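Mind having a look at this structure? Questions to follow.
A single protein chain has been omitted from the complex, and every remaining protein chain is retained in its original position.
Showing chain A:
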Amino acid sequence: MARMSRGQKAFSLFNYLFLSVLGLSMILPILHVIAQSLSSNAAINTGKVFFLPVDFTLSNFRAVVGEKLIWRSFGVSVFVTLFGTLLNLAMTALLAYPLSRSEYLYRKPVLIFVLLTMIFTAPLIPNYLLVKELGMIDSLWSLMLPGAISAFNLFVMRSFFMALPGELIDSARIDGCGEMRILWNVIMPLSKPVMATLGIFYAVGHWNSYASALYYINNRQLYPLQVRLREFIITDSSTINAPAQDAVLTSPEGIKMAVVVVATIPIMLVYPFLQKHFTKGVMVGSIKS
């Protein structure tokens, strides 16, 4: 590389500074929230809390942990995320695999049939009435079944399957494998990367979504965590009563922020593992078929 000119040096310096500030703007708000959740009522109210806890206290978290409904919602979210993601991957793979095989006649019509659903989407009410007719209102199925396959992910998975060497399928067939065995014992073990990537996208989607629960769930016992969190944030008064010994230290803001932290912890825990996968996933997704 050639030596940098003065202008380039100035630009480079500016660039590093600017991007550092930008990076901080992503991190500091999150730190602020964590700091508030760990600070006392008095410290929050006098505006002393910035990015580190002031008057460190766990009382906000104790209040949240003592709340049964939050645990219930946490459980609902975990359940929907786990089983929803499994259902997503199974349903997507079951259709993506046949569509990746040239032996499957009518591939084109089926692909167009799927593609059309990406272009024409029905408004909310007909969707709602369908879920209602199927008897899934106030059932966790309504959070998993209507979104079981994402057409976009289906195309991503299909192009992954198509990139696998066809000889594998041939040799498996010569060894006497049926189609089911081929899918389960040959294709699936090779498909871990795409399953991991799409699994992450599906799982994050389930964990973060609250619209479908808002539409289809009326029973407060079945609220996922995000809906409960929304209640906390929007109804300005905290409905949590702190344990008596903590009453002085807890604050509505502190409790709210503690719930925010609780709702984010699972994502933060898996984020380091996600990162190496999702960049690849976006690349796969960018391949046009």
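The definition used in the following text is that a residue touches a chain if its C-beta (ideal position, glycine included) is under 8 Å from a C-beta of that chain, and two chains touch if they have at least 3 such contacts; residues count from 1.
Everything that follows uses one rule, which is that contacts and distances are computed from a predicted model.
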Listed names "Protein lplB", "Starch degradation products transporter permease AmyD", "Cytochrome c oxidase subunit 1" or "Glutamyl-tRNA(Gln) amidotransferase subunit A", with the criterion being the UniProt name of the chain not displayed: "Protein lplB"
Footprint left on chain A by the chain that the document does not show: 2, 5, 7-8, 11-12, 15-16, 18-20, 22-23, 25-27, 29-30, 32-33, 36, 44-45, 47, 49-50, 91-92, 94-95, 97-105, 110, 113-114, 117, 119-130, 145-146, 148-149, 151, 154, 162, 166-167, 169-171, 173-174, 178-180, 183, 204, 207-211, 214-215, 226, 229-230, 232-234, 253, 256-257, 259-260, 263-264, 267, 271, 274-275, 278-279, 282-283, 286
